[in-house]
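Let me begin by handing over the structure; questions about it come next.
The other protein chains are all here in position, but one chain of the complex has been omitted.
Chain naming follows the written order as A and B, and within any one chain the residues start at number 1.
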Amino acid sequence: MENEKNHIIPYKTFLYVLAGLIALTLTSVTLTQISLGAMTVTIALIIAAVKSSFVLSIFMHLKFENKMFSRAVIGVILLLSAVIAITLLDYLNR
Amino acid sequence: MSRENNTVEPSYLDYKGKYKGIFSWILSTDHKRIAILYLFSLLAFFATGATLGLLMKLELIAPGKTIMTAQTYNAFFTLHGIIMIFAVVIPGLPAVFGNFLLPIMIGAKDVAFPRLNLLSWYFYVAGVTLVLISQFTGQGPPDTGWTFYAPYSFRTTGNMLPAVFGAFVLGFSSILTGLNFLVTIHRMRAPGMTWLKMPLFPWTLYATGWVQLLATPIIGITLLMIIAERTLHIGFFDPTLGGDPLLYQHLFWTYSHPAVYIMILPAMGAISEIIPTFCHKTIFGYKFIVASSIAIAFVGYFIWGHHMFTSGMSGTALYTFSLLTFLVAIPSAIKVFNWIATMYKGSIDLQTPFYWALGFLFVFMIGGFTGLILGSLATDIHLHNTHFVVSHFHFIVFGGTGFAFFGAMHYWYPKITGKMYDTRWANTGLIIFFAGFITLYGEMIFLGMKGMPRRYYDYDEVFHTGNIFSSLGAIVMYFGLAVIIINLIASLRNGAKAPSDPWGGKTLEWTIPSPPPVENFDEIPVITKGPYNYK
Partner (left out) sequence: MNTILVTHRDDLASKTGMWLFLFTEMLLFGGLFIVYSVYRYRNPIAFHQAAHELSIIIGTINTIILLISSTTIAMSITAIQKKNKKLALLLLGTTILLGLAFLVNKYFEWGEHFKEHIYPGSAVLASRGHGDVLFYGLYFFMTGLHALHIIIGLIFILVVAVSIFREKINPENYVLLENSGLYWHLVDLIWIFLFPLFYLIT
């Protein structure tokens, strides 16, 4: 079976992404030092989600692979969220 | 490959590889030989589990102590559960028939990762060995039941660690099999075999693969938490340390409910193969059967809470889980209707596998109906801790998966061994088995409704008559099983040579010789038509 030609990502792209990831990390840390009350965790998790989408799409090549992979990843994330939500359905209503 | 007798490709049974004797089996990466390895180890574990079950029923033949103490009874139902669930019904159809037939049915020469496939058999054997070790070492065998419920699983003095770790290893084996099948189906279908030209057994293995892959890790981590709890006193589920034992149940059933679909989906797949073959008629509603397999796998992931109706969940969770449980009955019913519609106006050939399929439909429906009763909140509260649940469970898992397993065994036996079995003995065994099965588990439904609690070695005198029936049923069933298995083994020696297509099946496995050659196909077939193409 032939192996289709692979996309070559330039070194620069990785360095840009790294800079972005570090910036996001530092933002996240700084924001938690300022008291944002209940929002702190939400913001930290949103930033984490943005960071992971970078890692998934660029570092893990999802952006350049067969669409099947990204769909499966999204599916798994949704599944896990659904399981957490259903479990919390019990705890939030006790 | 140069051989003296070059005209005919040797069958996988005769092929001489690098290794000799037993090593040509336990070091083989041929999916067919691995399937046989699974088959024999699985039959050995099944015999162990069935014997434990029989001994338990003998204990219950009279109230009070009959042949064993309460503690032995606890150890027996624990071991019976662990072996039967993790080592027999979960790997059952996928690991034996899936391994043997999946590549052949999709027109491939092997699975995607043959060495990984062999590795998963080693994990399987290692896992069971650990479970068995737990019986004979430490301070007495585990006595928690196969569910390892917290906090008992880290308080009991029973030897839990090897058993829990064994279950973890078995889970790993199951994940690897599922992963292998998923990649195989994605990448190795024969040219022209589009998704909707794939036979239904591979389709159910595909749905099962996803469940194995996405549900098993949850129990993996849960079992690791139990181990950490016992060794490091972390306090995940220990109420004295702030943990919540109910959370253990949530996690445990998040896997163990989908696990029921790991057991039943491939069983439904095997039935979907048997019925069109013996009706000589295209399966009715192919697309609906495919869609319902996927739907079962999907919805099945979100209904774990119905195992916990009496555990003290919140009201909202109770209603939600009850509703979702009813939903999962719909795709299961769609399948049953499709199978029956397939028989309508078919030219039915009454052979042993078809009898098994009919038996499957009957007991599976009883299992399904009792399931609906248990899915309703109010009735479940009365029935949950009684033999009604035990009966429901055995109707689904033994009745469903077990019947399909033996059906598949009789259906593909000529293909796997190259021999025909003795039909008369096979049918006799089936009748004895069926009579025993119905007496054993049918009676348990009524015992449960009257309120006989499960998990006790003793019971009130009122239940005595019912239990005598039930236990006699167990003896008959055990005898029937012996007839079936002895007949299959004896036919290995005495059976007539099997043609390549003894039943007139239309899927790819019937186009190659029995037993199949090492490489399955001389030439990879090109598929142009759907799988059940009867004119």
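Structural remarks
Keep in mind that, in the parts below, a residue touches a chain if its C-beta (ideal position, glycine included) is under 8 Å from a C-beta of that chain, and two chains touch if they have at least 3 such contacts.
Keep in mind that this is a model prediction, so the values were computed, not measured.
Among B:Gly220, B:Gly300 or B:Gly400, only B:Gly220 touches the chain that is left out of the view. Touching the omitted chain from subunit B are residues 1, 15, 17-19, 24, 28-30, 109-110, 112-116, 175, 179-180, 182-183, 186-188, 213-218, 220-222, 224-225, 228, 232-236, 241-244, 247, 250-251, 254, 518-519.
Contact residues of subunit A toward the unshown chain are 1, 3-4, 6, 8-11, 14-15, 17-18, 21-22, 25-26, 28-29, 32, 40-41, 44-45, 47-48, 51-52, 55-56, 58-61, 65-66, 69, 72-73, 76-77, 80, 83-84, 87-88, 91-92.
Going forward, only the chains that are shown with their structure count from here on.
Each chain gets one centre point, the mean of its Cα atoms, and the points for subunit A and subunit B are 37 Å apart.
For subunit B in complex with subunit A, the touching residues are 187, 214, 218, 246-247, 250, 254, 301-302, 305, 313-317, 320. Listed in rising order, the residues of subunit A touching subunit B in the complex are 1, 76, 79, 82-83, 86-87, 89-94.
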